[in-house]
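With one protein chain withheld, the remaining protein chains of the complex are depicted in position.
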Amino acid sequence: MANKRQLFAIAALFAALAFVPLFVTDSYIRHLFIIAFVYAVIASNWNLSLGHCGVFNFGHLTFFGIGVYTAAIASKTFGINPWIAMLLGGGTAALSALLLAAPVARLKGIYVVLVTFAFSQLALQLVLSQSQITGGAEGMVRLPFLQLGSYSFLKDFKFGYYYVGLLLLALSCLFLAFLSNSSFGKSLKAVRDAEDYAAARGISVARQRILALTLSAIFTGIAGGFYAIYLRVASPEVFGFGTLSLALSMVLIGGVNTVFGPVLAALVLTFATEAMAGLQGFEDARFIVIAVAMILVLRLAPEGLVDLLGKLRLPVRPART
Amino acid sequence: DVIKLGILAPLTGPAAADGQEMANGVKLAVEDLNKAGGVAGHTFEAVVADVGDASADKVATAAERLLGDQATGAIFTGYASTSNFEIDMMAEQDMIYLVSGNSQQTKDIVSADPSRFSTVWSLTPSYDAYNTEIVPVIDELATSGKLKLPNKKVALVASDNPYSKGIANGMAEAFKADGWEVTQNDLLPFGEINDWRGFLAKVRQDPPALLINTDYVSANAATFMRQFMENPTNSLVFIQYAPSVPEFLELTKEKSSGIVYNALGGAVRAASNPRADEVIGKYKAAYNVEPGSYGVMLYEQVMLYADALGKVGDPSKRQEIGAEIGKADKQTAMGRTRFDPATHLAVQGKDGMPIQFYQIQDGNRVLFYPKEYAGGEFKQPVWMK
Amino acid sequence: MRRLLDIIGLQAGYGASRVLNDLSLHIDEGESIGLFGPNGHGKSTLLKAISGLLRPTAGSIAFDGKDITTQRPPSIVAAGLIHAPQGNTLFGNMRIAETLELAAFSKRAKAEAGRHLEEVYALFPRLAERKQQFARTLSGGERQMLSIGCALMCAPRLLMLDEPTLGLSPRLKEELAAAIAKISKTGVPLIVVEQDVEFLLSLTDRLYMIEHGEVVREISSANAPDHEEVMRLYFGAEGAH
Amino acid sequence: MSENILEIAGACKFFGGLKAVNGVSFTVARGEMLGIAGPNGSGKSTLFNLITGVPFGPTSGEVRFMGERIDRWPAHRISRAGLVRTFQKDAEFPALSAHDTLLVSATYNGQLSRAQAEARIDNAFRSVDFGQTRRSMPSRELSVYEKKQLMIASALISEPALLMLDEPASGLTKPEIQRLDDLLVAVNRSGVTVLLIEHVLSLLLSVSQRLIVLNQGSVLAAGDPHDVVKNPQVIEAYLGGRS
Partner (left out) sequence: MDALLATLVSGLVLGSLYALMSSGLSLVWTTLGVFNFSHGALMMVGAFVAWTVSEILGLGPVTGILSGTLAAGLIGIIIERLLVRPFYSNRNMLLITAMTTLAAMVILERGAQMIWGARLKQLPRLIPGEVQILGTTISAHEALLIVLAPLILVALWRFTVMTNRGRSLRAVGQNQDSAALLGIDVPVAFALAFGISAALAGLTGALLGSIRFITPTMGSEPLTKAMIVVIFGGLGNLGATAGAAYLIGFIEAFLIFGLGLYWTPFVLFLLMILVLLFRPNGVFGGK
């Protein structure tokens, strides 16, 4: 475990991120960071169920979407303070995860993919069909924006939102780091790799799966709430396949056995894609480039980006005897 | 100096075809303007920003990219998101933003406080005419004997998106009010539909005089037509928007001959409006394909901006330019174009953008209503007795 | 005299950790050998290297005069060098009968599949009773039987058995010993890995003791060590743990 | 409370037509070391499975642990109650280090706080004298023998009342078997009841105070080990010619 070194690197990263807005006044760049933060939260929390617990949850973006709509409906329809509305997103997401976990806990491997995928489809269908509540395909716009006392986040070139996003990410990372170092976190890996053995050591396989799913939904949901409040819109595309595969690639490029890999991957990928978005007539090609890059990373370091960095630094383990 | 003209468009993903056309329209206009030596000493450069699958972050990011560039003078789009939420971002930064779709959404956002949106204008008029206009047109065809109606029944089917659903329900109301019986008003999920047979089976059990499909996705409409023709009923077929898309004809070939559709805000191709053919001609010459409505509309968007810029002179005075656009009243490819200050939508109707009814007659689009623009006569479809 | 298998200066390992250090041994025509030694010191690794599952990093392996150091398993198996791995789990979701038929994969084996199948069923009646049972549900011993049965289906010209009696009941162990003896009688030389030296001596002509991936002692049935000595050998090895 | 720690009554496990365990009944006295032998496929491991609920309970019959019926309990509850087993085929948590394997077992099975767990881990390692250097590397890189050691250690760390071992000696060298022998005796002395499946007679006979021989899913013989091995049926079905 390169834990010590890793933690140090992370602390440094966050420190650096905290200073960015002081140098970067351009609201476009800040916006990119905010989006990256959101994706980082999604990916790293997804990794809890997907990577650590081996639950092939393809409905993770649904938790995000539920967070989005909760915040939207709470703040716009019921006029709840957007700060609260964001947090509510975490609550409803966790509840829905609990609901989903019931069937998933009993299923194995790829069957989980089907059920979770179906779950996301159900959610989408509900959102579309209940248009009087959710705005249907049109979505909900002009959601209330954040305010801190008299300070409005609206025309400050995203200064405020940047720090809210960063704080959210930091909290989520602490949460995950704590989990994965706890024996709960380790038990997840035990359940993932050897169910029977785990059960024979007093670990309830079903319970750990349910917990993993539910916990992974909390910050994802809050991130959804933040996303809605920040962009001031909730629209069904959040359930779309594009977002899902992007987040999934972040998880895998980052490395399924780490906590911070996906965070790193999210930052890198967001800016990489955006860097290419500028190039005219390159719109489709850029997706190909990303895909190829991802494959290369996976081939060079099947354990992910973090592992790759590790390889560069750590000397190889000497032979036994 | 060079003014950058942003294009917010779905260049990738399901709507790529539309997006490409939007970009082409603007680029074409930019070429023309630059050839003419620019406007008020300014030349132009088109900058495209892809909104992909139109998810909120993609649209917002693309918008931010354009807004972030000091040189951007205006942003054009057919449609970028389904909700038009980006209008707010534009207004906040007083960015000129011309839209050619989702006019209902635009109206909802703008009409709350029009003064805040002085730089945002929609070249598509309110869609209300889509709901109502069809009734008198059909009645007229019937009374004039050009169309023999077996009964006064109408069956509608829509897909689950604001546009299709809204229009279908609007039409249903209008027909009821006119004493028609609505035998079906089905709603299908939005997206690819490969099997209309379920709906058509029900239709065949009680054939209506009028069969209306408001799903605007051309592939779906084409499939609908093929499957209807497998065993047609004695009904006039009306399809919303889709038939105006160029490849619809290629896809359906002779199968589509006889169907009726209408258009609002698209090019009005008629002797009395030569501008339309002029623009379409240019587009064909430049890209040697037939443009749909977006190519033409975005070309005209740029021209409107250019006019306003010409009056104001200074591209950074966006408020004023916006105001100028709002005052515009000119004959464009879409007909007479002027804006309603309350909604910032183009005005619809005789003294604005007309609604046009077309019938496809062996591979050609024949405009038969309104009279002023008509280029031919309606003919009873072959499959009807 | 002619050597059937000749291994010289073999080195192999897993990633960074080397397991076999410069190991040399050989089998002469018509003889069988046994391998023993403390756990985790490279016996199975040696067999993996011979059968091509593991690419040696140095040294050479020659079978029947031909160099096979860099050959891949298919051609090695085709040549008749067969390896029944340790604690083999085979194919969980395949039935016993299927698995055995599949085992006669190489041309040479296919030719005699029918006869071999009968032999295997005769040797392990339990397999014959359970033709349609999935491998994953077999008991430890049954799994061992299936694994050896597969090896026999491959029409071996040199048979390598890695701890074949692992988890077999004393009686079955005896019967298996008899069976193996029979096999080698029919002219199939053996390499047997076992912890039970007496067992090995009863089956083979020479033993190698493997420790830290090297041959540390060679024993022939002639100068067979007694129980105490074997214990000492092992404890010697343990000392190095 | 009863002094029989484990009571099996008419336990059955059927797989379709196959009666893997067919009406087995016996009791285990607190503190004894009971050996279980039998031909391959006679139902020994299946018996362990249905007692511990991993991965399945009995088709029918009763299992009582410390007087309580546990045959419908979920597996993790059974093992937390102090009835802990090892597996015949080597099992491992490939992603966890040996240390973390023990940690997890201690905190869940033993329901200890992390601190208490850490305190016990070192002893557990020593009890099976597990290589110092190998404790922190991922289990998947351990040798077959080390995996066995680890599995036993992870069972012992939660200080179970009843320890069930499924062929722990298979594949071990003589000295290793000797050490295992010592370990089992020590564990048993410390008050842990032990249930031992073995084919290695030397071990079985030296440690177990009582021996049960299964055959085709039912008890063939039971009693004092040295009598049982003389039983002609046992010799016929299990031991074969020698001995």
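Just so it is clear, A, B, C and D label the chains in written order, and each chain counts residues from 1 on its own.
Throughout what follows, a contact is a pair of C-beta atoms (placed from the backbone, for glycine too) under 8 Å apart; a residue touches a chain by one contact, two chains touch by 3 or more.
Source: prediction; values computed, not measured.
A.B. asks: One chain is left out of this view; which of C:43, C:83, C:116 or C:212 touches it in the full complex?
C.D. replies: Answer from the full complex: C:83 touches the omitted chain.
A.B. asks: From the list A:25, A:121 or A:152, which touches the chain that is not on show?
C.D. replies: A:121
A.B. asks: Going by the contact rule already stated, which one of A:5, A:108 or A:155 would touch the omitted chain in the full complex?
C.D. replies: Final answer for the missing-chain contact: A:108.
A.B. asks: At which residues does chain A meet the chain that is not included here?
C.D. replies: Against the missing chain, chain A presents residues 50-51, 56, 103, 106-111, 113-115, 117-119, 121-122, 125, 129, 193, 241, 245, 248-249, 252, 256, 284-285, 287-288, 290-292, 294-295, 298-299, 302.
A.B. asks: Identify the residues of chain B touching the omitted chain, counting contacts across the whole complex.
C.D. replies: Listed in rising order, the touching residues are 12-14, 16-17, 20, 160, 186-189, 192-195, 197-199, 201, 205, 218-219, 222-223, 230-231, 247, 251.
A.B. asks: Residues of chain C in contact with the chain that isn't shown?
C.D. replies: These residues of chain C touch the chain that is not shown: 51-53, 72-74, 77-78, 82-85, 88-94, 98, 101-106, 109-110, 150, 154.
Just so it is clear, only the chains that are shown with their structure count from here on.
A.B. asks: Strictly by the touch rule at the top, which chains does chain A share as contacts with chain B?
C.D. replies: none
A.B. asks: Need the most distant chain from chain D, centre defined as the mean of C-alpha atoms.
C.D. replies: Result for max centroid distance from chain D is chain B.
A.B. asks: By C-alpha centroids, what is the most central chain here?
C.D. replies: A
A.B. asks: I'd like the Å distance between the centres of chain A and chain C, where a centre is the mean of that chain's Cα atoms.
C.D. replies: It comes to 50 Å between the two C-alpha centres.
A.B. asks: At least two partner chains per residue is the criterion; list those residues in chain A.
C.D. replies: As it turns out, chain A has residues touching two or more other chains at 317, 320.
A.B. asks: Would you mind listing the residues of chain D that make contact with two or more other chains?
C.D. replies: Expected reply: no residues.
A.B. asks: Going by the contact rule set out above, which residues of chain B touch chain A in the complex?
C.D. replies: 11-13, 47-50, 52-58, 60-62, 64-65, 67-68, 81-85, 88, 92, 105, 109, 160-162, 165, 189-190
A.B. asks: Of all residues in chain C, which touch chain D in the complex?
C.D. replies: 14, 17, 36-40, 86-87, 89, 126, 137-142, 144-145, 163, 166-175, 195, 230-231, 234-235, 238, 241
A.B. asks: What residues on chain D touch chain A, complex-wise?
C.D. replies: Of all residues in chain D, those touching chain A are 52-55, 74-77, 79-80, 84-85, 87, 91-96, 100-101, 103-105, 107-111, 114, 117, 133, 136-137, 151, 154-155, 158.
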